[in-house]
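For this depiction, one protein chain was excluded, whereas all remaining protein chains were kept in their positions.
Then we have subunit A:
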């Protein structure tokens, strides 16, 4: 079954390399078909002007039938954006990464969605349950059952 994900990712990678990524999104690392890294920057006027974040994709063998595990990288040099749907450990609460995932979505389309999620943010703040969630969160955000309560931001 691994052939599905590798063929699809090969194709996606080829497209990224020939056609490039949308403005503000850059491929940082794609050495294998398990984990890719992207840099995301919000263009134009926004709360996150001049800030760049690193997004990590981890692909299950059944990708794209199954959704990828997507989160912001958080370590000594990287931070996650302060946003009501992004936890300080980098986990993201977005329905397209969970129940609303569709196999026709791609890595680039996820990047674009998350970029616009940041762009439309009016006020930089953490989710209200941030501390509680981060202290008990699993390593893989896909193991969390998020409750998608707000689709305005």
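We take it that a residue touches a chain if its C-beta (ideal position, glycine included) is under 8 Å from a C-beta of that chain, and two chains touch if they have at least 3 such contacts; residues count from 1.
Please note the rule applied: contacts and distances are computed from a predicted model.
The protein name that UniProt records for the chain not on display, among "Probable acyl-CoA dehydrogenase 6 isoform X2", "Uridine kinase", "RBR-type E3 ubiquitin transferase" or "Electron transfer flavoprotein subunit beta", is "RBR-type E3 ubiquitin transferase". Per the touch definition above, the residue from A:105, A:119 or A:134 contacting the chain not shown is A:105. Among A:11, A:122 or A:147, only A:11 touches the chain left out of the display. Across the entire complex, the residue among A:64, A:81, A:127 or A:141 in touch with the chain not shown is A:64. In the full complex, subunit A touches the omitted chain through residues 1, 4, 7-8, 11-12, 62, 64-66, 100, 102-105.
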